[in-house]
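Before I ask anything, here is the structure I am working with.
Omission of a single protein chain aside, the complex is shown with its protein chains in their original locations.
This part shows chain A:
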Amino acid sequence: MIRTFAPTRRQFLKLGGLAASSIALGGLGGRAFAQGSQYKEAPQLAEMVASGTLPSVDERLPEAPVVVEPLESVGTYGGHLRTGIIQNRGFQARSAWGPEPILRISRDGQSVEPNLAESWEYTNDGKTFVLHLRRGIKWSDGASFDASGFDFWWNHVNLNAELSPAPMAQFMVQGEVPTFEMVDDHTVQWTFVAPHANLPALLAHGPGGSIPRYLPRHYLEQFHADFADEAALNGRVAEAGFSTWAELFNNRSNVQWLMPFDNPAMPTLLPFKLSRPMQLNVLVADRNPYYWKVDPEGQQLPYVDDIVLTNYESGEVRDAAIAAGEMNWVNTDTTFTNLPLYREGQERGNYSVKLWQTDRAAEHTIMFNHTVKDPVLRELYNDVRFKRAFSLALDRQQIADTVYLGFAVPSQLQMIPGSKWRNEEWATKDTEYDPDGANALLDEIGLTNRDGQGIRQRSDGRPLVLNMDIPVDDPGSLAVAELIIEFMREVGITFNVRSIAREQVRALIDNNDTEVGIWIGDKCSDAMFPHSPEWHVPYLATGWNVWGMAWAQFYASGGQQGEEPQGDAKLVQELFDEMQITVDEARRLEIGNEILRINAENLWNIGDVGQVPIPVILGSNLRNYPEEGFTGFSWLGNYNYQIEQTYFEGGAWSGERS
């Protein structure tokens, strides 16, 4: 999919580029040089070259720029990509400007490909991970990208206690920080205590996308106490209104959703660079003139001129704005229940609604806290018969029909279809609607005493009440929870739903104060599960996983906090430990299957329905996106489709108002 475009340009340089490029360096002859070039650039950039404010395209591109094969057709320059986020949570905006992680996920989502690094290898019995960086890439300000940035990030940011509360956990194996070495200008390596098998996948995901924030050392050194002159730095800190240099450093290098959000001076490697920070709710990112990828005809990417991002203070208003035709690119945090609204606005709004698949094995996972503080509930929640009864009491077909308009099938939280760990039997285990079976199981456990209203009593004589905390901003969860209240009444259980702010749900979970939790069952993909099995293994000391919080805290703190897990919970943690240091694909498959088998037996997660598509809003004439694609956190949205190669047919969105 990505090949290099080298030889002809090298020949060109040999033939006569030497004289031309020395003129161009003086900023005079850029135009003459560009005329003879095999590369083409956007008209706006050509104008800047002509006026002498920008070096020619040949000087801006690496000797061997990455050639991106368009999905359908070679594009034309022009147009504004318009998107909207809700309450400054820009999950979906991530794939609007790239991102450009160190490695990248392939278009089909199945493998890891080169990106900023052109290759990687394991040496020293797998304990050393070597990264070979691509040569000739330039930052958006024209400075060269090389390995010294990694030295800066590792030694002066990641290991600096004032900037990083703790070294990045994704780079630790068995709790140990590796040793870092910059081998030469384009090679870096880390030596771990054991092979870090998940590292390539991590470098193609969140960590690989956020590390480049700290790589432009030529810019960031002026804000860093290790490099800047003390008096000058103190002056800068005071002038900006901060009290420590770390605050200033964090502010200047601030990146949200992988994009420099506040500081247009911050160099970037993304196809777009910030030109107007978020001001009165609007942010604009322009084409990066030094972007290092071209199409097969030698046109420098990206095709689209800029990205206009509007922040909406409420989701409903954002969706109304979609229907009113104010956006041509929204694709991760749309709400399925608003599908009729999106559809209604399609024609007038010059966009089309596509239905893509997600990384959610089940729309929601419902989790009983097995480490809950109430001893009676704890005993109950640890009894698998109770969870089976709960699962059998759910009328999943009704959930699919009433909440998801029939676009769903009953499913447990296993893995998404197409995953190498997908198991149909486990995915549908205990998903049939069987209230009689549920009642029989509950009686078998001993919950036979009922009060006047027919509500079952706990072993201590109090009525059995299940309390679920649910984040107020997910309408899907609320709709499902309301149905669960009815289903539970049928089997004699009172189900309480408390809808509170997302941040507060999180605080309750982190303090192990949640009894029953619910969250979106995402991340169940091959790209994510091996390194982040958030739902299937209790290992995150903070997160949305409710079912084994005290066990997770024990794991994450090395036994300092939480409670020691026993039996199967301990077993899945050990399997996860093994997964992290196992490079062999066959064994990794086995480990994954083992984790999922134990999950299916214990029903730690109870799924509702699966295969619900997500509405994706794309401008009617926006090209080079698939008709049937996938999007979700596993792929940081859908950056694998490469925003830089999408274009508006005719050079502008058909819905653009002028």
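Here is the rule we go by: contacts are C-beta pairs under 8 Å (C-beta built on N, C-alpha and C of every residue); 3 or more make two chains touch, one makes a residue touch a chain; residues count from 1.
We take it that contacts and distances are computed from a predicted model.
For the omitted chain of this complex, the UniProt record lists the protein as "ABC transporter permease", which is one of "ABC transporter permease", "Na(+)/H(+) antiporter subunit A", "Cytochrome c-type biogenesis protein CcmE" or "ATP synthase subunit b".
Note on the undisplayed chain: of the listed residues A:Thr268, A:Thr365, A:Gln414 or A:Ser532, the one touching it is A:Ser532. One of A:Asn254, A:Asn382, A:Asn593 or A:Ser654 touches the chain omitted from the figure, and that residue is A:Asn254. Within the set A:Tyr122, A:Phe180 or A:Phe242, the residue that contacts the chain not displayed is A:Phe242. The missing chain lies against chain A, touching residues 80, 82, 87-89, 91, 161, 165-166, 169-170, 202, 205-207, 240-243, 247, 250-251, 254, 262, 279-282, 284, 308, 310-314, 316-317, 320-321, 323-326, 348, 501-504, 506-508, 510-511, 513, 523, 528, 531-532, 534, 539-543, 553, 556-557, 560-561, 633, 657-658.
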